[in-house]
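Dumping the structure here so I can ask a few things about it.
Removed from the display is one protein chain of the complex; every other protein chain stays in position.
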Amino acid sequence: MKALLLRDLRLAIRAGGGFGLSLAFFLIVVVLVPFGVGPESDILSRIGPGILWVAALLATLLSLDRQFALDHEDGALPLIATSPLPLEAVALAKALAHWLTTGLPLTLAAAPLGVLLNLDPAAYPWIVLTLGLGTPALSVIGTFGAALTVGIRRGGLLLSLLVLPLYVPTLIFGAEAARRGAQGLEVATPLLMLAGITAGSLALLPFAAGGVLRINLR
Amino acid sequence: MKALLLRDLRLAIRAGGGFGLSLAFFLIVVVLVPFGVGPESDILSRIGPGILWVAALLATLLSLDRQFALDHEDGALPLIATSPLPLEAVALAKALAHWLTTGLPLTLAAAPLGVLLNLDPAAYPWIVLTLGLGTPALSVIGTFGAALTVGIRRGGLLLSLLVLPLYVPTLIFGAEAARRGAQGLEVATPLLMLAGITAGSLALLPFAAGGVLRINLR
Amino acid sequence: MTLRVQGLAVARGGVPVLTDLGFTVDPGHALVLRGPNGAGKTTLLRVLAGLAPPLAGRIDLPPESAAYASHADGIKATLSVTENLRFWAALYGRPWADQVLDDFDLRTLKDRPAGTLSAGQSRRLGLARLGVIGRQVLLLDEPTVSLDAASVARFAAWLRERHLGRGGIAVIATHVPLGLDAPELDLAWFRADPAAVSHGTDAAFL
Amino acid sequence: MTLRVQGLAVARGGVPVLTDLGFTVDPGHALVLRGPNGAGKTTLLRVLAGLAPPLAGRIDLPPESAAYASHADGIKATLSVTENLRFWAALYGRPWADQVLDDFDLRTLKDRPAGTLSAGQSRRLGLARLGVIGRQVLLLDEPTVSLDAASVARFAAWLRERHLGRGGIAVIATHVPLGLDAPELDLAWFRADPAAVSHGTDAAFL
Partner (left out) sequence: MSIWEYANPKKFIATTTPVIPWAFGGAMLCLLVGLVWGFFLTPQADRFGSTVKIIYVHVPSAMMAINAWAMMLVASLIWLIRRHHVSALAAKAAAPVGMTMTLIALFTGAVWGQPMWGTWWAWDPRLTSFLILFLFYLGYIALWEAIPDPDQAADLTSVLCLVGSVFAILSRYAVLFWNQGLHQGATLSLDAKENISDVYWFPLLVCLAGFILLFVALVLMRTGTEIRVRRLRALERQAQRALA
């Protein structure tokens, strides 16, 4: 599993598409929003936490189709599947690599980018906390979706459609916790729910992803 | 040129990824935004036109990396390049196919999706008009970016990074015109600028894209 | 450890391709699959590798003993030749031995990004994977495509001495002679009648 | 129309590969390129096709007369065999003739999505493109990879009768004999001299 994780991280760094892709996309969305909705800072700061969460979610979504597709195209996936590593571990390693190259940098970048959205200073720690808690769930859920669509050429569309509904609870609790935190309201409930979703996904979804991969490789 | 255009359209329909992908993504973004920023309808309707424009732009951006990459991977691009069709015409045909499968459906879908954002009824015609005027520019500019990055494996990140700054003027004038139109303000200037950008891009960028393709195929 | 196949029927894309296939390959021996294009060589090898289910029949093969190699070799263009091979060694939990670079004539190329190799060179890299993962049963789909005569001979020698000579098994689909002293199986004899009621999932609806 | 090459030097990835290459191929004749893996066959064909610039030397070839064919044939998996071929005919402004389906034994496969073909079948489809676009000079990179003996013979016959017989030219890189009566050029003789200052962009910095 370590071998696979290291290889994926190395590939992500070599291609430059790993850390960079999602971060750049995140930045792009955050910069574009004011051009679209106008520069009034009161509106921007009100929608700020939500925009950051949606942007993070989109950036995650977009990097998903590379999860298994590249290995599938060049024939590496069947070779990995016939190796001693169980497919469940493969899925977990892939999810972990995805989070390290996507979720983690996004979380760290969210605070500085908040400046562009005139975010209330009180909101920063909450944004970082909720993203840090929520992005692992996004990676694992997304890996499951990527495993589902691996055999489908250009499965990107389908992947987004499948994964989006699965992302909704994470988004709702994450954005809600960030918003409440920023306004000094009670945050325990959404935070707990968010943590629960992450823990549950981490515990269960790698098994589902492994099974689905096995079916897709037949 | 007709042969290429027809083939690209057919491929887009067969793969299901053409019309579908960008539309689904558009829908996703528009659905996610209320979850993120909260359901207050006054804010939503104020940021509505801008969100629709940003979402349309993102949806366009994401379908770009297929423009030349697929033909490059399976070796069709050099074969097309050695055909009697000049590369400038290839770029134009690709941009046209992209607009027909992306820009046009997005424009048509924008009005119904506006409902989700509590858009003011007065805003609908303006959204459709500005998107219809602006999306061709997005397709042509994007095709140029795709031509620039065609040789680069997983050039998606780079493509977004290169194309985003080029999209800024189109987005600003488009969203501004839509917003002003919705509020009954004067719209002639931004509309004219938008049309000018589209006309200029259409006239000049296919040449740049053709030249860049030639360099990349060397 | 012997590879034993009995009454095997295989399908591709839902269409039966081969039927009633049976053979045995003993340790230290190879079997060459022959047949015109479209005969079903690739399909058969994928079934033997466990990548597709058989329609009928049985395959006796210890788990985790087979390795499949086709045109698509899972080579990562941005990793160097050694990095590619080391990854496979690590994934299969095998120690890394430099020897394989000599076996497949890759030593001078060892630090080159795999994406810059010529067709034959990257084919050699694909084959070298087999030398690294140490599997007993090799299922090879046209292994010598794009190789020049010297490389073909070198690969045949490796197969004979380092694989079969140590009790390994190989099943090889090929259109060109490899210079191996191995029995051939012509798949044209086992063609399934595509019109016959298949044993596949269609059968449930017919 | 004659293909004439003089004093040609070619490079790949900035590294000179071949130098001082010269040959002439008259209408109705073929030239077979030989050389071990990595000798520079692919590189040379790409330069002849105009896909890469030569380092030095000249190539006499009327514009829009050459067609290049390699392993990657630009086959679209979701289009049918006929749709694939018709696209190339239309792109090159040629009328569509059913004949090509017989020449390359594709008639029974004509409505199959190209993605479901076996390796050899999709190779035949790739070659059939050459029959459709009607170019005078064919630059072929290992055209018979994955083909069975019958298909190789059929392709050689097509080349002899329908292409060379009508005054066409072919330059073919291959590792296996095609049964064509054509002169061979061993690229190993033209390996770029390692001691010479390169003619490439490197030269500006040396």
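For reference, chains read A, B, C and D in written order, and residue numbers begin at 1 within each chain.
Please note the rule applied: a contact is a pair of C-beta atoms (placed from the backbone, for glycine too) under 8 Å apart; a residue touches a chain by one contact, two chains touch by 3 or more.
Since we're looking at a predicted model, the values are computed, not measured.
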Give the labels of the shown chains that the missing chain contacts, considering the complete complex.
A, B, D
Contacting the left-out chain: of B:L44, B:A93, B:L117 or B:L148, that is B:L148
Per the whole complex, from B:L92, B:L191 or B:A208 the residue touching the absent chain is B:A208
Against the chain that's been left off, what residues of chain A make contact? List them.
16, 20, 24, 31, 34-35, 38-39, 41, 44, 115-116, 118
For chain D, enumerate the residues touching the unshown chain of the complex.
13-16, 192, 194-195, 197-198, 201-206
Sites on chain B contacted by the missing partner chain, in the whole complex:
144, 148-149, 151-152, 155, 157-158, 161-162, 164-166, 168-169, 172-173, 176, 189-190, 193, 197, 205, 208, 211-212, 215-216, 218
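Keep this in mind: only the chains that are shown with their structure count from here on.
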Just list the two chains that share the greatest number of C-beta contact pairs.
A-B
What chain lies farthest away from chain A once each centre is taken as the mean of the Cα atoms?
D
Round to the nearest whole Å and give the separation of the Cα centres of chain B and chain C.
45
Using Cα averages as centroids, what's the distance between chain C and chain D in whole Å?
29
Report the inter-chain centroid distance for chain B and chain D in whole angstrom, where each centroid is the mean of the CA atoms.
37
Residues of chain B that touch two or more other chains sit at 15, 153
Within chain C, the set of residues that touch 2 or more other chains is 71, 78
Interface with chain A, chain B side, in the complex: residues 15-17, 20-21, 24-25, 28-29, 31-33, 35-38, 43, 46-47, 49-51, 53-54, 57-58, 62, 66, 153-154, 156-158, 160-161, 164, 167-168, 171-172, 175, 179
In the complex, the residues of chain C that touch chain D are 13, 35-38, 42, 71, 116-121, 123-124, 142, 145-151, 175-176
The answer for chain A against chain C in the complex is residues 2-4, 6-7, 10-11, 14-15, 71, 73-85, 217-218
